[in-house]
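The complex appears here minus one protein chain, its other protein chains still in place.
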Amino acid sequence: MTAVTPYRSDLRAGRDGFWQLVRAEWTKFRTVHGWVAGVATGALLVVGLGLSFAAGSHSSCSKGPVEVPCPVPPLGPGGQAVEDRFFFVHQPLDGDGVITARVTSMTGLIRKPDATPGVRNVVAGVVPWAKAGIMIKESTEQGASYAAVMVTGSHGVRMQHDFTEDVAGRPGGVSPRSPRWLRLTRTGDTITGEESPDGRRWTRVGTARLEGLPARARIGLFVASPGDLTISPNAAGGSIAASRFAEATAVVDRVSVRGAGTGGTWKSDDIGVTTEVDGVTPHHPGRLERSGGTFAVTGVGDVAPLTGESTVERTLTGAMAGLIAVIVVGVLFVTAEYRRRLIHTTMLASPRRGRVLAAKAVVIGSVTFLAGLSAAGVTLPAGRRILRGNGVFTQPVPLLTELRVIAGVAALLAVAAVLGLALGALFRRSATAVVVAVAATLVPYVLAIMSFLPESVSEWLLRITPAAGFAIQQSVPEYPQVLAHYAPVAGYYPLAPWAGFAVLCGYTAAALALAAYRLRGRDV
Amino acid sequence: MRYAVYAEWTKLRTMPGPGWLLAGTVVLTVALSAVAASSVTCASAGCGHDAARIGLQGVQLGQATVALLAVLMVCGEYGTGMIRTSLVAMPRRTAVLAAKAAVLTGLTLAAGTAAVLGSVLAGRLLLPGSGFTPAHGYPPLSPADGPTLRAAAGSVLYLALIALLSLGVATAVRDSAAATGTVLGLLYLLPLAVRMVADEEAQRLLWQLSPASAGLAVQATTDAAVLPLGPWAGLGVLAAWASAALLAGGLLLRRRDA
């Protein structure tokens, strides 16, 4: 046999590395029009459905026959929408000062569903978060900064300030035989709340710093009572929450106020009261009945962050339709190769199979993330604008939260596409992979908010299935000090935004790892 | 046509997938129904729940496997190129689609009947434990009761119509991933989207037009009056969807190159 000189290529040596694989997969992705169109469809569904929902939402308010602009809820010092409606008996306070008072009783009325149609069914009772106590507030404007210490219907003594902050004191209610003494002390912009069973032994409940509290503030007694919340099943699935009128009356005595500007007459204000059709008569007014040093104050409403109004993420409901589109593309990105046996060529070019899958995940994840980001980034502000134009108020949220919602929805789409990819690699069959991916992400969500399943089951579905990832879009948190319909159907998820998203990521990582393991072990 | 049906039946029978999917339909339907029947509680008389709808809740899940079966029946052949063999053997394309539809209907009716009877049985056994007792105004679920029979038989028909709708969509779309996505979107997303519509009148109209929402109206027994559509009218909406999908699929199958 003659000696042969083996061939030597004069082609410049190629670089090897993960980046090359990613570039190869990106080239594959962008050169199949169907896939690019699929991701674009996903993005357009987010934009189109979001904007058409916004355009289809109208809200109109009228007083009698006259249509008026809907009232916009006040904003608290933190920028969030708040409810600020209560009965306030107050005096001016210039600079530092102290108020002390004794609450001896708390009673109230609650309207229940009518037993006989047309006849108001009102019973005696106090709702759990009815509040009566003392308050220092920047002004009588709705949404103005405040700090208060109070007795509640069934959550004991609390110190709250600026709507979202809440500290628990001693539990238990009040009665003439076991009254509660409350004290608020202002030193500069720091306010300290204390309570006592007898007016001698005081316990500190909490301290609040009210940034920029002006020298002239208001100090006095207040009472509020949020509506009574009832939740009933809906015939079409899910449930309906209804809030009915409730008022609370507190009897307060031994009131003493010290500080510059105090000592004058008490002034009563029904903060935030609305009027009847005539524009004059107050609707569900509060009142003060005073005999000597004893004040009987009746109030309606609440001093708390708003929970029931529409949230910004409502403009992103199209993400669920986009989700199916990107899952389909994610699945096809790998199953199409199996179907055409192109996977052989891919594996010849890059025999390290786990890295091929990783490169595919990077490409499909980045593409859907960017598509989702631009779609959500356009839809949320535009949708909110349309909603505002249609008279629908959306709750303002901090900029960081808004960015989290936008990026979160984009990340949700990206991770779902990667989940589709992983399942496609695992099953090698498009239809099976799509069904499993949709059944894992969307179906639990649909069952959680559309079916008769009780809320506890719905919440478990959104804790343990990949659908937990939808939590990333929740913009308004649950407040323990506000009784509301905190259910998936109302947009509240059982897990915190990042925790829910982590559940989805965990499932996706597991699917990807399993797919890589199977890919390495099997003949292709 | 008879031979076409035999051929389709033989094709299905000789693959392991369809058997598993039909078994999956029964198991998933009964399982979700049982979960619903044991987790929804009725604390007092007049709790407002529709016991039959709760007992048949599993159809929400069973419809996915039925749809998958229909999609695979068509797209599986496009994926492997066997569709060309099928169309060479049976050049009358409408007949091929009709044969597929006939076989699919028969199979889903059989599996659906098993699934629904299992669900009713599960509901009968589990619902009283959740407070759906005669004392609260809920007699045990029984197919002998008129409205319950309508709900049960309607659910079986619902599954068969979902299968036909999926078959039509799959024939029109051809790619299995895209077809599955479309069908699942129709089944699960549309009802969700309808819920998001703020305008009540538009919502009602969309509800009446959505195949899954309207079709499942057939499960209503005590709720029937409050739903936007009557039980049979609702199933009719779904039937219209299924016919339209089959028609579109059939036309495209005839006109397109295989």
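Labels for the chains are A and B, by order of writing; each one numbers its residues from 1.
In this section, contacts are C-beta pairs under 8 Å (C-beta built on N, C-alpha and C of every residue); 3 or more make two chains touch, one makes a residue touch a chain.
The rule we apply is simple: contacts and distances are computed from a predicted model.
Student: Out of "Alpha-D-ribose 1-methylphosphonate 5-phosphate C-P lyase", "ATP-binding cassette domain-containing protein", "Na+/H+ antiporter subunit E" or "Xanthine dehydrogenase family protein subunit M", what name does the UniProt record list for the absent chain?
Tutor: Listed in its UniProt record, the absent chain's protein name reads "ATP-binding cassette domain-containing protein".
Student: Can you list the shown chains that the absent chain is in touch with?
Tutor: Spelled out, the missing chain touches these shown chains: A.
Student: From the list A:I271, A:A336 or A:L447, which touches the chain that is not on show?
Tutor: Of the listed residues, the one touching the omitted chain is A:A336.
Student: Looking at the whole complex, which of A:G17, A:P113 or A:P214 touches the chain that is not displayed?
Tutor: The missing chain is touched by A:G17.
Student: Which residues does subunit A use to touch the chain missing from this display?
Tutor: Subunit A touches the chain not shown through residues 1-2, 4-11, 13-17, 20-21, 23-28, 31-34, 336-337, 340-352, 523-524.
Methods note: only the chains that are shown with their structure count from here on.
Student: Taking each chain's centre as its mean C-alpha position, how far apart are subunit A and subunit B in Å?
Tutor: 35
Student: Can you list the residues on subunit A that touch subunit B in the complex?
Tutor: 49, 53, 56-58, 232-233, 235-236, 238, 314, 317, 320-321, 324-325, 327-328, 331-332, 335, 339, 392, 429-435, 438-439, 442-443, 445-447, 449-454, 456-457
Student: Note which residues of subunit B are touching subunit A in the complex, please.
Tutor: That would be residues 35-36, 39-41, 47-50, 53-54, 57, 60-61, 64-65, 67-68, 71-72, 75-76, 79, 175-181, 184-185, 188-189, 191-193, 195-199, 202, 207, 213, 223, 226-227 of subunit B.
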